[in-house]
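Quick one: the structure is below, questions incoming.
All protein chains but one are shown at their positions in the complex.
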Amino acid sequence: MGKVKIGIMGATGYAGEELIRLLINHPQVEINYLSAKIDKPARIDEIFPSFKGKIGLICEEPDIEKLNRATDVVFLATPHGFAYKVVPELLKKGKKVVDLSADFRLKDSSLYKEWYHFEHKEEKLLQEAVYGLPEIYAEEIKKARLVANPGCYPTGAILAVLPLVKNNLIEEKLIIDAKSGTTGAGRNARTELIFSEVNESMRAYKVNEHQHIPEMEQELSFAGKQEFKIIFVPQLLPLNRGILTCVYAELKKDCSTEGLISLYKEFYKHASFVRIMEKGVYPQLKAVQGTNYCDIGLVVAERKEMVIAISAIDNLGKGAAGQAVQNLNIMMGWEETLGLR
Amino acid sequence: MGKVKIGIMGATGYAGEELIRLLINHPQVEINYLSAKIDKPARIDEIFPSFKGKIGLICEEPDIEKLNRATDVVFLATPHGFAYKVVPELLKKGKKVVDLSADFRLKDSSLYKEWYHFEHKEEKLLQEAVYGLPEIYAEEIKKARLVANPGCYPTGAILAVLPLVKNNLIEEKLIIDAKSGTTGAGRNARTELIFSEVNESMRAYKVNEHQHIPEMEQELSFAGKQEFKIIFVPQLLPLNRGILTCVYAELKKDCSTEGLISLYKEFYKHASFVRIMEKGVYPQLKAVQGTNYCDIGLVVAERKEMVIAISAIDNLGKGAAGQAVQNLNIMMGWEETLGLR
Amino acid sequence: MGKVKIGIMGATGYAGEELIRLLINHPQVEINYLSAKIDKPARIDEIFPSFKGKIGLICEEPDIEKLNRATDVVFLATPHGFAYKVVPELLKKGKKVVDLSADFRLKDSSLYKEWYHFEHKEEKLLQEAVYGLPEIYAEEIKKARLVANPGCYPTGAILAVLPLVKNNLIEEKLIIDAKSGTTGAGRNARTELIFSEVNESMRAYKVNEHQHIPEMEQELSFAGKQEFKIIFVPQLLPLNRGILTCVYAELKKDCSTEGLISLYKEFYKHASFVRIMEKGVYPQLKAVQGTNYCDIGLVVAERKEMVIAISAIDNLGKGAAGQAVQNLNIMMGWEETLGLR
Partner (left out) sequence: MGKVKIGIMGATGYAGEELIRLLINHPQVEINYLSAKIDKPARIDEIFPSFKGKIGLICEEPDIEKLNRATDVVFLATPHGFAYKVVPELLKKGKKVVDLSADFRLKDSSLYKEWYHFEHKEEKLLQEAVYGLPEIYAEEIKKARLVANPGCYPTGAILAVLPLVKNNLIEEKLIIDAKSGTTGAGRNARTELIFSEVNESMRAYKVNEHQHIPEMEQELSFAGKQEFKIIFVPQLLPLNRGILTCVYAELKKDCSTEGLISLYKEFYKHASFVRIMEKGVYPQLKAVQGTNYCDIGLVVAERKEMVIAISAIDNLGKGAAGQAVQNLNIMMGWEETLGLR
């Protein structure tokens, strides 16, 4: 049986680059089509010299017909506001789609409009799309045609508190202080992203105004059957890859650090990519970079009845391309770790 | 009239280096004595080549008699547990002392023992010592013989919320998520501090166990006449200098972002080194590095009745040596900005 | 007597920012005019938040008449191809000009056209302009109306070998392997300069094709009264500020490391900003960042009859704005170190 044929739209961004890197080494697939917003067609190994000797495919402006002919599964690593225009046609042709943009994440299309400033026209597909966090929706992903791959910040934040939320252990107000490497800001030529501006500095941005807030609130509220309200302060770090997320929550009842660590280990015992730290150990970005892992450390601040949950992911791994490949594996009925170790 | 003669103990650490850098350019002083724990005496411009052509003083093992003969004012940039042994003798000889270590910061000597594992024997001096945060204690510093220069994290955290605390606007539980550059960890040869370990990574450490917690609780409780309980998560950043501190607090009553910004501007109007950002602007480390400034940005998360206060300082500037020089200026009756602009 | 009034064109680039930083603290001047290519006028302390509380001047599109009314001395930190259009008018109005661009550096206007692709129309001024390297041309700078401030790479390279060249000690073929921080590439939004591209990487660029080659060849040939041929490999470093230059040259006769170090110390004994390292010590960027120093280390590879000269400068200091202020000081008859220590 032949390999599954893959197309990637948005191949010249960092998530696109990471998808290519992962899929080149995936035993069950071959990459057959690459597109991007690009001045003129170019070999992908000239755009990313690290691919020299590994893949020489041409990357070109999107051509949906060609894409349809060449592929079985399509990854969309495109900017927000693009996917909802092409997904209907791809699904009609029988393709499976993993959309790394935000277009199909928010079930309430008015929230999408409010936070992303695009008007969603695919209400039905929106309801059909499965939120691609396997630690919650593995069963649904298995049967999905369309997976909405989670945002990087939501992945780190949701996994950090999911066992608490599912077990009704925390109050509704969550404080999320998250720090991200610069690939999270995309491969865009903007003055505030050039090296000399970012290096040796750090700053908060979009404080309490980041578009990932409704996504986190939606999924935590679904999971906890309780409305969660999120205070979110994203910050830009002078490093390439990784998100360190500290979540602060009030406990509804007395818990010990040891007790919560046990709870987490039990909760995530079948999760291939979640690792729970022992007491007194906290995750570090170094340990998850280039991987699909989410590492989580926990502590209860006893006198103050609060829990602090700290997670580390690679924003391009579990926060984007790695998770997208994990979703592909689940959609295709393969071992979920294929090509990710 | 001659220049004031300065001695620095602990001259080979980062705070010592920064003190020298600042005092070389200070118009009213001259550095006359340098000591450190050091294998053999060495020229300070060989230890720190940036001083070549500026200062060629020998740095040697501490010699209190020599120090006493050579200086009028002594800065202690020594490890914790050293200052309380030498300060009594220095004061007896009429020296003024600025202690950058923690030895004289905690008024309750049992807390010092609990958090620093040294036994304090100078109870009276402890009560006499003035906590060197000029934004609170300028009047007391003017008259002080012994100033306990604040810790780096406490400086950033206290300044971030002082106007709220003084105006009784926030609840007792404060969440402080602080990120520090590596000079804050000192100039020590430890494996976890070598470049390849820190670079491209980030981690939390001493979560809720950091020795700066009692210092922050003491000073905020004094200032607010109310007990504050602090959740504190310090994190190590892959950059040299700077602390970005996010403080999350519940408001006791309705406030607007604009209202709080006005309050802060009024509160700090005579503070030479505190700058309040306009609405929607947040401090960045880049803007304070190498300076004695503390930049503060604010936002009220309205639906959630919380305030987020974000401050940026240079941990070696306002967080250590800069503030120590500011304290010197105040103690000597000079303009507090002398040598700091 | 009042302060000298300064105008800066190109104020929003890194050299412009550094000029402002230096001139704010300069005792004899005040900055009265700022312009740049800018969408709309803006306060300079909003563009560069580090200036908050220090200078609030508006930066606007260039207005030569306003500039002429407001200033005595003009610094041009503008892109190449701009200065030669405005300098004639400025000089006519009696201004002194320090041009940080390349427009007036190359005495042969055909070389300027070949390497910079602009056509020079001010042949006479070109001959009048003084190349602003005080270690060679201090006397000429004193009397100059127009100083062509040297390029960053030429400053580091020329100072590294000037004593050898002046003493006729080396052969004509020079290999210059130079590594520069990213501020040298300017404050431009280009994809290859964004953090995630530069960080953790390094590359050579414009190998043997860099526009600073004719400038180095011109000045070394003038100094040595012998034609020099330069092999030049510039490389981009993942750090903000600094150039480390290694120059490899064949010795015309037997020399010892000690002998050359003595020669350098003698040669530069009146140079305020050149520091010669002792035998076995080599310059590091850390020691010159934020300063106007050029540190130089030397070694003779005896068996191979070659000398290796290594210099370190701050590309925005001695390599641009610092040197420009040094030139200002000399032009005005002030102490050349004013505002630079």
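Going by the order they are written in, the chains are A, B and C; count residues from 1 in each one.
In the analysis below, contacts are C-beta pairs under 8 Å (C-beta built on N, C-alpha and C of every residue); 3 or more make two chains touch, one makes a residue touch a chain.
None of the values given here were measured: they were computed from a predicted structure.
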Sort through C:Leu239, C:Cys255, C:Cys294 or C:Ile330 and give me the one touching the missing partner chain. C:Leu239
Give me the chain B residues in contact with the hidden chain, please. 14, 181-183, 187-191, 193-200, 238-240
Listed in rising order, the chain A residues that touch the chain left out are 25, 48-50, 52-54, 200, 275, 281, 283-284, 286-291, 293, 295, 341
Which parts of chain C face the unshown chain closely enough to count as touching? 173, 175, 177, 179, 197, 199-205, 207-208, 229, 231, 233, 235, 237-242, 244, 246, 248, 282-286, 289, 297, 299, 301, 303-304, 306, 308, 310, 312
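Keep in mind that, in the parts below, only the chains that are shown with their structure count from here on.
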Of all chain pairs, the one with the most contacts is A-B
Geometric centre distance via CA averages, chain B-chain A, whole Å: 39
What's the distance between the Cα centroids of chain A and chain C, rounded to whole Å? 46
Using the touch definition from the top, which residues of chain B touch two or more other chains? 200, 283-284, 286
